[in-house]
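As you look at this complex, bear in mind that one protein chain is not there, while each of the others sits in place.
Labels for the chains are A, B and C, by order of writing; each one numbers its residues from 1.
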Amino acid sequence: MGEATLFDLLLVIALLTTALRAFWAKGSFEAVFSLLFFGFFMAMAWMRLGAADIALVEAAIGAGLTAAILMEVLRVVGSSSFATYRVEGVWMLPAAAFLGFLIASAFRLLPPFAAPEGAYSATLEALSQSAIGNPVTAVLLDFRSYDTLLEVGVLLFAAFAVAKLSGPVADRFEKRRTMLSFLSSHLAPVLALVAGYLLYQGMDGSGGAFQASALLAAAGVLFSLSGQPLARQEALESRFWLMGSGFVFFFLVGIALALKQGHLLAYAPQWQSAAILSIEIALTFSLAYALLVLYWRIAHAGKAR
Amino acid sequence: MIASLLPLWILLTSLVGGLIIFALREGAVWPRTFVNLAAAVVKIILVGWMVYGVYHGEDFAIGYELLPGIDLAFRADAFSVLFLVLSAILWLITTIYAVGYLEHAQNRRRFFGFFSLCVTATMGIALSANLLTFLFFYELLTLATYPLIAHRGTAASQRGARIYLAYTLFGGALALVGTAWLYVLTGGVDFTTGGALSEGVIASHGAALMVIFALLFFGFGVKAAIVPFHGWLPVAMIAPAPVSALLHAVAVVKAGAFGVVRLVYDVYGIVPSFEMGLLTLVGIVAAVTILYGSFLALFQDELKKRLAYSTISQVSYILLGTALFGPMGTVGGVVHLVHQGIMKITLFFAAGNIAETLHIHRISQMQGIGRRMPLTMAAFSVGAFGMIGFPLVAGFATKWYLGLGAIEAEAYWVLGVLALSTLLNAAYFLPILYKAWFQKPPKGVQRPHQGLESSGWLLWPTVITALLSVAAGVFAGADHAPVYWAMIVARLEYGGLL
Amino acid sequence: MMVEHTPWLLTAVPLLMAAFAMLSARLAPYLASVSTLICGTLLLQALEPLSQETIIHTLGGHAAPLGIELYLDRLSWMMLALTWLGGALCSLYAFFWFRSTGHAGVAGFWPLWLGLIGGMNALFVSGDLFNLYVALEVIGICAVSLAALAQSREAIRAATNYLLATYAASLAYLFGVGILYGLYGTMDWRLLATLAQPEAPALLAAGLMIAALAIKAALFPLHFWLPSAHATALPPVSAILSALAIKGAFYLLARLYIQLEMPGSLPALLLGYLGAAAILYGGYQALMAHNIKRIIAYSTVAQSGYFFLIFAIGGAMAWQGGFLQLYSHIIAKATLFFAVGNLALAAGSVTLEGIKGVARAAPLTLFGAAMAALSIAGLPPSGGFLAKWLLLQSAIEGGAWHFVAVLAIGGLLSAAYLFKIFRYALIEQPEKRFNDPGVWLGWVVLLGGFISLLFGFVGGQSVAWFDLSALSLGGAS
Partner (left out) sequence: MSLFWLFALSGSGLFILGLLATAFRTRALEKLIALNIAGSGVFLFFVALAGRSDPPDPVLQAMVLTGIVVSVALTGLGALLIRRQMTEGGGDDG
């Protein structure tokens, strides 16, 4: 793709501006909004860099879910309208100087990246023999599936902890912003459909369990925002079995394969597609649910008395 | 098998005894006393066995590898035997005394448990075969003694224990650094008759060895209460009387003195120590401590405090003997380890008995006390005369050999120190005796009830140790008297020179 | 047959049990004990093969650099075994503590605790830098959540700071991994060991990773998050966090140092000096503190300093000493936090004033704590004593007199702050009434103290047997 165009430059400027805006924000509200815009620009940057898989997740999670969660925190917490800096942090100055040195090093030293051999060429070669067309999916669910497994664990534990730490759930569930709720209640099913499509095509094209679950979660957030009774009920209880099912299924498949093949998560060629697809389906629902639990528990937690 | 593990059994008798005591209920007085006394008796038998073995040239040595090349090792030689016998006998006697003394006290389980651990640590010190093992038990002793000093749980006893701990842990740190350093230089220090350092090491690390000696000497000296590290001893007097007795006679101060003796004779060797001028350091510190302690003792009205300063002074006789280059000095120093022990424990037993029976703590209240508690005061007098150096009591033998040693080493100033110290000893002990025997008791004070002057638990141990002091003095020249064993030690250490 | 599966099974069992434990709070402790039993067996049966060779498991059948490989060598085994032992003690204590207090935190405790174990086990065997990142995150998420379980305002606040610190550290670590991958095209540390050069980008990456791990291991002055987080958590959690959670990061630091031969004496010296500063600073803060949980928490800052000394002192003996210190600290620190938990139950307070006289109500606890305190203060007989002896000897051998001084002063400081607790506990308060913490809780402390003491006799031989020197000399192949 080569040279940077004016568009890239503008994009980078937009990224840096929104980021700095967030860093220097006058209050939490401004910071959260800057983050929301920053997320949009990031999604564009991913597209520009040819990472469509990431762009989808970033849009749904970075700009969508994260922003929604932080908004909910703001709603409960309220925003300060003044900037809060550590003035007395003199001891931080050496740290800042050190970081400045790092910037300089990064500028000066990193351009001549070494030739990407090793994993890169090994991956390309393995891909050429794999039934999975999407290289990212192949890495995530085959070559480095153990990382993914543990990462699903990270999300599972975070969602569990949030559920256990959130305190009482609000018994009040307000229906707000009718225009938005109308829109979102119609948008949500569409998003869910797109998620299904992404999941299906993730084997070969852009998409996969992460993208699908991110979109599903976004759909869930919209659904909740529209004040649907179903969402309210879901928010009240955390179905740990649903949250954990993807993780457990993934692990059990891996163990079954280990018993058969001698290595954890080693797919026999004839099972590869079926195994990966089933894992992806399980992951899509439980990841989406876990992400939604994060949102729900923060959005609907009641005040402690 | 049993015989070769004898050092282990000797340690285990008091260790296991202590652990059983911890496990017993607080109210189980008689089971506890039984366990305690049984352990002490078994220990004496085992020590007797060991004495017999050592005398007949048997080698009791066992080791356990703690770290590669670094052993926890035990071994019995003439010097350890001397200390072992003292500790074992005095443990039994003190235990009997303590049972009576603490009859109505609280937390006796804790007291007797740690008392046994304290004795275990002392035994470990006596049996150590190398410097690391010595240090190991030296630190253990610190820890096992702390709860004993703090036993009463009052603010004052807490303070005393805290000061004790601060001093001894500081000393332990010095000794730790010194030991580690010496291990680095030599690869390991086994106590060896005549010195453990090779000539090559002495030749190449002269300066470092001087620093290490100072570290170890002052590290051990803290427990031996040498000036300027004596500050903990008078405040630790707050402990119950049996503890003070044990601390002053056997466990703590003796451990320090024992360490210094080991350091000079079996680590550096008497000849290298002399040649490197290290003995001068020891001698000066010892002389200063002797005079300073005696001098301060003059001004104490509290009986236990006066005895404490007396201890500071008396323990340094051991160091003084060590500092004299010559076998006679060695005999004087080494034998005082035992002599001071039995005499001082007599004094403390007597003081404790008086305090417990008549609630008299101050010398100014002691008029005519000899009539009210004749046996106790008689024992006290024996101890006091011994400390002064009166013939026929153990202390005389010490001073006799120290004097001979001074002449032999041509260190005539030591004779001056001895004379001055004896005068001071007399000056702080004789007024007590005068008060006790020749002054009338204040009006309205009754003799104690009929029969024995105090509880037998307290009285008989006092009398027995007094008799032991006399016996050690009268039979100083006999076979197997402390002097005899001290001579064996001296003969070995000066092996080639005599 | 089973042995080559050990590396991932040690992660799979706790993590799966954690997922199941989420479903039933009642069954959770039993799932935890099943996990403990299985992991113990796995470790035992791996011991024999390990004496000959490293156990390698190629995940998914994809060898590095394409896939991830797990390596279980003797150093890993020691870390796993000590984590197992410390973890089993913590589980035992937690079980009785929750039973006797009925604290609501029990609902979240077991799954998160099992998750933490799974994460640590994953960390100890992982041979891939990015996989290690994910393992660190499992540990981080579980540790932060556990810290927050006390649900008090202070605990939540402390957990927030913990989370922010660990988040920032993770990013720095990840950045370092990315740079290394960009340079050498692999994240497998065995391959990296052969490829890595002391070139500027690699040093930058190493710097970032070291800084990140120093935050997670709470090295002074990056320890700022630790004292509050460890002091406000529930007692079993404090023990887990202090004894185990921070050890993963230190292990990783040591492992990177060994395997990548992280070059240049400067960073190594810096780590050593910071460790020395931590010993003095942590000791001083602990001495000044009035809250006994804070005393023990600051003690962790100080004690962790000893691990870092090995980078500056160097040599096989220092490495043995450092790791022995690590192992002893796991057991001793857990025991001390148990003891503090018991004292708090008995006296209803965690201030020095509040625990006055508590010795009467909790003699077992105090006795066990005393045995553990020996190890922390470096007094015999304890693993801590042997560790400090080895460190002292190696410092003297290397002529590092400033470290000798630090070791001596550090030992005295730790004795001082620990004895402060015992002193207050021993002050007689005849009129004061105490609760009974329950005999089981006391026995767990006693057990911990006993193991801590036992290390004083077997610890030295074990670290020697595991021959860390072979590793520190870069014996990767």
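Methods note: a residue touches a chain if its C-beta (ideal position, glycine included) is under 8 Å from a C-beta of that chain, and two chains touch if they have at least 3 such contacts.
Because the structure is a prediction, the values reported are computed rather than measured.
K.L.:
Touch partners of the unshown chain, restricted to the chains that are shown, please.
P.N.:
When the entire complex is considered, the left-out chain reaches A, C.
K.L.:
Please pick, from C:V13, C:A28, C:V106 or C:V144, the residue that touches the omitted chain in the full complex.
P.N.:
Of the candidates C:V13, C:A28, C:V106 or C:V144, C:V144 is in touch with the missing chain.
K.L.:
With respect to the chain omitted from the figure, which of C:P49, C:G182 or C:G398 is a touching residue?
P.N.:
Spelled out, the listed residue whose C-beta touches the missing chain is C:G182.
K.L.:
For the chain that got dropped from the picture, name the residues of chain C it touches.
P.N.:
Interface with the chain not displayed, on the chain C side: 130, 134, 137, 140-141, 144-145, 148, 153, 156-157, 159-161, 163-164, 167-168, 170-172, 174-175, 178, 181-182.
K.L.:
Of the residues in chain A, which ones touch the absent chain?
P.N.:
1-5, 8-9, 12, 15-16, 19-20, 22-23, 25, 28, 31-32, 34-35, 38, 42, 45-46, 48-51, 53-54, 57-58, 61-62, 65-66, 69-70, 72-74, 76-78, 80, 84-86, 89, 92, 95-96, 99-100, 102-103, 106-107, 110-111, 113, 116, 119-120, 123-124, 127, 135-136, 138-140, 143-144, 147-148, 151, 154-155, 157-159, 161-162, 165-167, 210, 287, 291, 294-295, 297-298, 301, 303-304
Note that in this section only the chains that are shown with their structure count from here on.
K.L.:
Quick check: more C-beta contact pairs at B-C or at A-C?
P.N.:
Higher contact count goes to A-C.
K.L.:
Report the inter-centroid distance (CA atoms only) between chain A and chain B in whole Å.
P.N.:
Spacing between the chain centres: roughly 73 Å.
K.L.:
Report, in whole Å, the distance between the mean C-alpha point of chain A and the mean C-alpha point of chain C.
P.N.:
Those two chain centres are 31 Å apart.
K.L.:
In the complex formed with chain C, which residues of chain B make contact?
P.N.:
Listed in rising order, the residues of chain B that touch chain C are 22, 64-68, 70, 72, 106, 110, 132, 135-137, 139-140, 142-143, 146-147, 150, 152-155, 158, 161-162, 165-166, 169-170, 172-174, 176-177, 180-181, 183-184.
K.L.:
Across the complex, what residues on chain A touch chain C?
P.N.:
Going by the criterion above, the answer is residues 91, 102, 105-106, 109-110, 113-120, 122-123, 126, 142-147, 150-151, 153-154, 156-158, 160-161, 164-165, 167, 240-241, 243-244, 247-248, 251-252, 255, 258, 261-267.
K.L.:
Which residues, counting only chain C, touch chain B once they are in their complex?
P.N.:
Its residues touching chain B are 357, 363, 367, 370, 374, 379-381, 385-386, 389-390, 392-393, 396-397, 404, 408-409, 411-412, 415-416, 419, 423, 426-428, 456-457, 460-461, 464.
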